[in-house]
Every structure is written in C-alpha cells, then in structure tokens.
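Left out: one protein chain. Kept in place: all the others.
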Amino acid sequence: MSRRIPIIASIAVGSMVLLAGCSSGSSPNDNGSSSAPSEQAGPATLKVQYLQSDTFTAMNTLMTSVKTEFESTHKNVTVELQPVTATDTDYDTKLSLSLRSASTAPDVFYEDTFQVKSDIEAGYLLNLDTYLKTWPDWSQFNEGAKAAGQGDDGSIYAISLGTDTRVIWYSIPVMKKANITLPWQPKTWQDILDTAAKIKAAEPGVVPFTMYAGTGTGEGTVMQSFYELLYGTGNGLGLYDASAKKWIVGSQGFIDSLTFLETLYKDGYAVTPAEALDPNVWKTVLGTLMPEAKAGGTVEGSYTPSFWEKGGPFPWPAYTTDVGTALFPTQNGEAPGGVSMSGGWTLAASATTKNPDLAFEFMSLALNHDNALSYAIAASQIAVRTDVAAEPTYLAANPFQKAVTDAVSVTHYRPATSDYPKISSAAQTATESVITGKQTPQEAAAAYDTAVEGIVGADMVTKQ
Amino acid sequence: MTAPITKAGPGTSSRASRRASGVSVALPGKAVPRLLANVILIVIGLCFLIPLVWMVLASIDPKASYQTQVPQSFTLSNFSAVLTPELAFGPLWNSLLLSLGTAVITVVVAVLAAYPLSRYQARYNKPFMYTVLFGTTLPITAIMVPVYSLFVQFNLLDSLWGVILFMSAAALPIAIWMAKNFMDSVPISLEEAAWVDGASAMKALRVIVVPLMRPGIAVVFIFVFIQAWGNFFVPFILLLSPSKQPAAVSIYAFFGQYGAIAYGQLAAFSILYSVPVIVLYVIISRGVGGSFALAGAVKG
Partner (left out) sequence: MTAQPLVKHDAALPTGGPHPHRTAGRLGRALPLVPSVLLLATFLLGPVIWSFYGSFTNSALSGPNAKNPQFIGLKNYVDLMNDPVFPLSLIVTLVFVIVSAIIGQNVLGMSIALLMQRANHVVGSIVGTLVVAAWVLPEIVAAFIAYAYFSNDGTLNQLLALIGVTGPNWLFSFPMVAIILANVWRGTAFSMLVYQAALQDVPTEITEAAMVDGAGGVQRLIYITLPMIKTSISTNLMLITLQTLSVFTLIWVMTKGGPASASSTLPVLAYHEAFQFGDIGYGTAIATIMLVVGAIFATIYVLLLRSEDQVK
C-alpha cells in the first residue's frame, strides 16, 4: 500500500496544477468583482461590502442612497451592495477572509481603523494618494482622520467615515434615588466605587456601575472599559510606547486596572460575569437596564444616542433628560483629569480592484459633505470633516454632542501596528480570566506579558 | 446494512441490505424485565424529547423565551416573520443548490468508481478500498484551515462549485463504500446476457446495474443530501457573499448573536430548515430498506 502513496500524491499535485491553471484565468463561472477592463468603456460592477446588524443600519442607509446616486451618473456601472450581518468581530474575520483572495476581495469596503495598518502591510489596500491630490474635499478632513488611514510609507490608504470617543453614561433617576450629587463627575476610580456602593445600598436589584470584560464583547471590552482604566494609570502610555516603538509589559497600571474590574464584578457592582461574556450584553445594558433605570451607569461610545433615538434599535424618548455624561477619571485624579478612547471606521478600496478609478469615485461620493453630514447624524459620529463639524444640524443632532466632542481633548488612539489585534485579544483574555475568577490580576497580567512577548518577540517589549 | 463498514473488508463481496427492516425481536417470557425495560426506555425517550419540545412550542409562541412553556396564545407570526426572501427563501434555495449539487456529483462519481471495484478483480482494488476507508475517517473540520488556504490558491473562494466539489469529495469515501456494496448485491449474471449482446461495460452499468440498485442509489443520495443540507462550517468559511450563503449560515448570522433575540423566530426558522431533512429521513427509513440503511453508512 505504501507504494501507492507517491502515485496518489503525484496525481494530487497534477490535478491541483490543472485546477489552478483553469481557475487562474477569468473563467465564466468566476464570480469575481468585475469582469470589465479598467477603461470604463464596457459595463462594470463595483462590489461594496459593509457591516449591518439589527442595531446598526446607518451604513446600509448611506450605501443604498450612494448606490442610487452613483448609478444615475454612471449608466453602465452596477453597484453590488453586500451588507454582512454579523458582530464586529465576525465582520472583521469575514472581511479578512475575503481580502486574502483577489477574486473575492470587494472593490470598496467598510473597515475598522485598527485593521487598517495591518491590511496596508498585507498589501490589501489601494494607495489613494494620486486621487486625493485632485480631490478638493480632502483638505476638509482633520489631521487625526488623515492619520487613521496612513501607512508607514506616508501614503493614505483609507478614508475616515467619522470618529468617536468614550464617556460615562449614567442614569439620572438612579443617581437621584441614591442621593448622588448631580451632575456626577467622579474624580478618581475610588469615586466610582463609592458611588456604586451607595447605589447598591439604596437600590437593591439595580446594577450600580457596569463595565465590559471578557472576549465576548471583543474590541468593546478594551475600547469601552479596559483602556479607560489602563490609559489613566502611571505615565498614561497604556499599551505601547510609541516613541520607543515597544510594547509595555510588567506595568503596575495593568494589574491595577484588572484589580478594578475584579472589584467591580466581585462586589456585585457590574452585571454577572456570565452576562458579561455574552457578546450582546451591551444590548441588555443599553436597551433594557438603562431605560428601565435598572443600571446606574456604564462606559460607552459617543454613538450611544443613535441606539436610543427615534428609529434606533432601543427607542427611549426620555434619554435626553434621563441620561447624564461624565468623563472617565484617571486612577487618582492625575492630569489631565480624564480618559477617553477613539476609534472609528473607514472606507477603503481593494489593491486588486479592476476599477480603481470607479472605486475612488464611489468612496468620494459617499464621503462628500452632504453624505458625511447625514451619516454623522444618523450614526451619532464625531465628524472628521471640519465643514460638517461646523454645521448647525450636526451640532444640534443630540444633546450630548458637545460633551462627547469635548472628550477629544483627553482621548487616546490604539497603537497603529499590525500586531495590535492579537495584543488586544490577549488583553481581553486577561479581563476574562480575572472576572471569572480563573486568575488573580497578577497572574492574568503575567500571562498577558508572556503572550505579548510571544506575539512581538522579546526585543520589542519594554518593562515598566 | 452495517455490513459495508462493520463486516466487509475491502475486496470481499458483502451482502448489502440483507436485513429488510429493523423490527426488534422481543424475547418471550420475560414479563418483569420487560416492564422495567419499558420504563427505562420511556425515561430515556423523555430526556431526548424535552429539548425538542422547546423548539416546537417557542415557534408558535408570540412571547417565546428560552423557557419551555405552553403559549398563552397561538401565533404563526414567527413563521411569517422569517419567511422573507432575504432570511429564508434565498438561503434555503442556496442550501438546495449546494445539497443537490453535492448529492448528484457524489452519487454519479461513486457509482462510476464502484463499477470496476465491484466487477473486476484488479490489484488496485484492495489498496483503493483501504484508501477510501481511511478517507471515511478524516476529521473534516480539522482540515478547514488548509482547505481555506487551498481555496485561496485555486481562486475557488466564494464559489458555489468549489464548495460543492469539496463537499462531494468529503462525502465520496463513504459513498463509494455504500455504492460498491449495493452493487455487489446485484447478480452479475444479468450483465453477462448484455455482454453477449455486445453492450459495453458502461452501457451495462447504465441499463442493467443502475436500475437494479435504485434503492441503494436513493440511500446514498439522500444520505449525502442530508449531510450537505446540515453543513455549517464548510460554507461558513468558504462562501463569503451573503447572497450565496445557505440557511445554516444565515440562521447563524441573524440569530447567532444571541442575547436580545427573537426566540420565536429562531425556533420557527429552525423548524422550516429542518423539515426537508426530516421528510427525507422518513422516506429513507420507511421506503428504502429501513433505518439500518443509514447506520453503517453514516459519518457525522
């Protein structure tokens, strides 16, 4: 029987070559993005992929209207919209899987800023420099937005759709019942714990103050919880020393941040650990607990009003008066007195698109003044175009627009390196181990350090 | 019908579908153990039944939750809510294309392969059958990562045909086994007459063997179809366009984000999605050769 193995192996290789030969050409059943040549003479198809869910429809609205507009001016172009219904994490996975192959990569796609760097290095994204040079609107984008789509080579590969900040959202009725002075602005972590203790004593059955933890909520765990803690400790560098280009390990701030989460969960201030691991815990917190005055507060993004507004997934007319915001404090009230995190999503085009000109035209249409304005309002984004940011309708979109925009002054961005997604996952795992009682904060922090060293190599870390 | 796997070694002609039905033979004169056996079986049956009850009750309950409860009122709104082109019809159509394509290709290729294996005694028969046997045990989920990489290389990602060919290949080892054993049970003497008439081997296969082993072919076909219909992981990784995804993936995308979800709709969709395979299973177990037909053949 062993004699057959080389035979079968050679058949395997042979048929693989055959198959690869057949499919590398543009075979008729190849459902690739566009079969038309790049000179836009013949009909062309533009495949556009983006995230959609029961709680996020603003992108679908935008893309649908841009498709109509685009097709009316480009008679022989079909825009094929591909809304992907998924969680953020599953969307990232799905997008990576399709970018890997030129035949499946969408021409234009919606991408999280933290994936941009990694995808630039993979060569997946189209260099936009030549197009931006002649696009008058580009000067309207602020510096932060430009940096979000920039590669190490200085070129721009993705254009920001908007940014966000994170603040504390608290329930005014719950605070009132517990006799907390309003407006509430905790100065230190201890202030949060003290307030939570008062709420717990005054209102049994109410979740006093919850913050995300665990891998279930993915980037939400770090962006809306752990980093608010971590970046408010020590020298405020957080994960990464950008000047030395090294990842920080062995920091006391990391342990302290985990300890804070441990306290929150152990003392019953947060939701139960089991609930926290549900990827949709945020729907419970924002959709049920907050509107029903069953939660004192939580840390969430500037886009939160989009969930509560009329037409949103959890309409709550009274939110404009029943909700207050506060900056998340630094550990002991150190300067600058608050912490926020910023991310956001971009539009990018595939490096392998057969119609780069059309792809950019589509992007620039989606990102022009009018579309950017309506998207910023519908998705409760912080505008990155200066002309949009000055619009009265944008400023009056919801009563918290000023508060969340002010948080920009104390905000941080995630390290823009291709290793970041894995390191973020290691940090999420650390929070999960701590709130489930599997590890102490010290043990979890040590495990994180080991993981980071394994991901980037021992010469790329710095001890603190 | 366990024969294909449990009894027959490669190269031996096994007696396929020897047993017509799965009627169990109760031993006489054992009154007390018999009562006890009944009681234990009923308890086991209940344990298997209870989880299923939730699906049925929740699907007609306007206020369904994860609790098993008798609905306060009866509704079909859960069914009408999921019966949309986007959620149900498109994905179910894709499931049908995938399963039908896989089943047809697998059956045709397996019957072709079974013919020389059953009719000629060649030296490659044994090693071939051992290789096939080995293939039946490959853990398919284990190779999804390399399969993905391979699909990227071949430009087959997001291609329905690619997925159909892969699922056919995965089902092929067991299908060849089953087909060969069914074919062995067709007496060769009938073909001899045809050879005298000057028919080619392929014609004999088409005109004589295939019609005689129709029940066997039906078993292989339905078996492969059911497997493909229920497959989640393969299309989840290899099909990326939402418009190409089968029901298994769409049900995951819409409802898999558990939490504040529509339990009633989930249950309703689950029922709609399961009905075709349940019907097919009933056909196979009643119509062709009893449920034992699947027993020896099935690979999870």
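Just so it is clear, A and B label the chains in written order, and each chain counts residues from 1 on its own.
Note that in this section contacts are C-beta pairs under 8 Å (C-beta built on N, C-alpha and C of every residue); 3 or more make two chains touch, one makes a residue touch a chain.
Every value quoted in this text rests on a predicted model; they were computed, and no experiment measured them.
Shown as candidates are A:Gly144, A:Pro173, A:Gly236 or A:Pro273; the residue that touches the absent chain is A:Pro273. Checked against the full complex, the one of A:Gly123, A:Pro204, A:Gly311 or A:Pro392 touching the unshown chain is A:Gly123. Along chain A, the points of touch with the absent chain fall at residues 7-16, 19, 89, 93, 96-97, 99-100, 115, 118-119, 121-124, 214-216, 272-274, 277, 418-419, 421-422, 425, 429, 432-433, 436, 438, 447, 450, 454. Touching the omitted chain from chain B are residues 1-2, 5-12, 19, 22-27, 30, 33-34, 37-38, 40-42, 44-45, 47-55, 58, 65-68, 108-110, 112-113, 115-117, 119-124, 128, 130-135, 137-150, 165-166, 168-170, 172-173, 176, 188, 191-192, 195, 198, 200-202, 204-205, 226, 229-233, 237, 247-248, 251-252, 255-256, 258, 263, 266, 270, 273-274, 277-278, 281, 291-292, 294-296, 298-300.
As a convention for this text, only the chains that are shown with their structure count from here on.
Mean C-alpha positions place chain A and chain B at a centre distance of 41 Å.
Every residue of chain B that touches chain A in the complex is listed here, in rising order: 124, 127, 130-131, 148, 151-159, 161, 237, 240-243, 253-254, 257-261. Those residues of chain A lying in contact with chain B across their complex are 1, 4, 8, 16, 19-20, 23-24, 29-31, 53, 82-87, 90, 94, 97-98, 100-104, 278-281, 283-284, 287-288.
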